[in-house]
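The complex appears here without one of its protein chains, the remainder shown in place.
What follows is chain A.
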């Protein structure tokens, strides 16, 4: 046995697989590309920024592409997860921690200290890394780069280059390929290019990524944002209406038909990064029961927080007089209360049995919230409390959830917590879509009779930390609200036991053991409670 420290804690010896010479060259190319950014960070004055930016982005992409081609095209098609738990970077080894720390630091600087990246304050010219991106920003929207533009560019490059890697890795699986092309398309078009072009067309419009729906896009109903839209005539009004329709109409319909996967693993940028750049870390998400319990509390708390915060924000800038604008504080509060009641009544009438105890807790919580809102509104205290709190809530949400949770922890901790820790523990959008998916959706993962051998490949690969095997070995359909429908469990199953399906609502939930192969009478006995 080797004397090397076994970082992976695996039974087997790590570093069993070395990378090839070609992969080493590819790595070198990529690192030289990164080096250009590091030099820029330290205020190196590049003579022709456009050329160096192109060079840096090009070399990074080229490095990833060459590396991936060597990794996958030299082998036959099929699942090739060989050595995932031996490699330091993908098994919480030294490289994993190092990458995690670098990414996290980058996020902290990006969100809280953009001046260190060279952002010119108060109209001053950019320097450092951000100025390197000025030529590209000028080309797209005719203005200088911001830290968000730098981030957006790097983000898009990551999804495109690692998306290519993902497509190669799963080239035997058309579901994975099509899904990845979709994610790449939405990132490049909707999240990156279209908002820039929208700025060129009408430079007063707030930044709007059309595919980003409230509450993920938590600033859409902020006063400045709504004013920005409304002061832009029909286009602005259309955009804000589209935002509202997205939440109440488009999203539920699509989730009903396809499950939340239409968003989480086909469209969403956070999901896109997790699926592509984060793919090497998907096995790291915890599958323990304790993690599942934490997840359910955390994600719903974030959802409640974002609902309250948005309500408070909107409430504070509405007026009392219906002659000025039909949507007054009173109407708005009534609308919110009415909507909450409709949703919960619907759930209680139709889905009481499926939710069990959770429904009771939900109902109690709802009545407390509504009672508070009514009392505060009619005693006039809402005004004081909301006015004082709305701004605080908003900035607290922005810092703790919008920045730290989604960015710093969610992405920075990929190599430690797995690729979807934000989607799993913190995303309020995932909570809403998950609620819809659990209650009314044609989507489920079906299991194939008695064919499961409990090997655990499915659970190991689940980025959302679902213990898929727990269901598969009982022959039970998987209708978990957290499932993003990435389909990797199905892809890695060596016995073809799992399949993502959109089918009728009937028989979607089958909480009985339907392991086939046995005598029919025995199965009846097994399912007697």
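The criterion applied here is as follows: contacts are C-beta pairs under 8 Å (C-beta built on N, C-alpha and C of every residue); 3 or more make two chains touch, one makes a residue touch a chain; residues count from 1.
Here is the rule we use: contacts and distances are computed from a predicted model.
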Query = The hidden chain: which UniProt name fits, "Acetolactate synthase", "FAD/NAD(P)-binding oxidoreductase", "Pyruvate dehydrogenase E1 component subunit alpha" or "ABC transporter permease"?
reply = "FAD/NAD(P)-binding oxidoreductase"
Query = Which one touches the absent chain: A:109, A:455 or A:509?
reply = A:455
Ask   = Looking at A:289, A:304 or A:335, which residue reaches the missing chain?
value = A:289
Query = What chain A residues would touch the chain not displayed?
reply = 1-2, 8-13, 16-17, 76-79, 81-87, 172-175, 178, 283, 288-289, 448-451, 453-457, 459-460, 469-470, 473, 487, 490-492, 494-496, 499-500, 514-522, 525-526
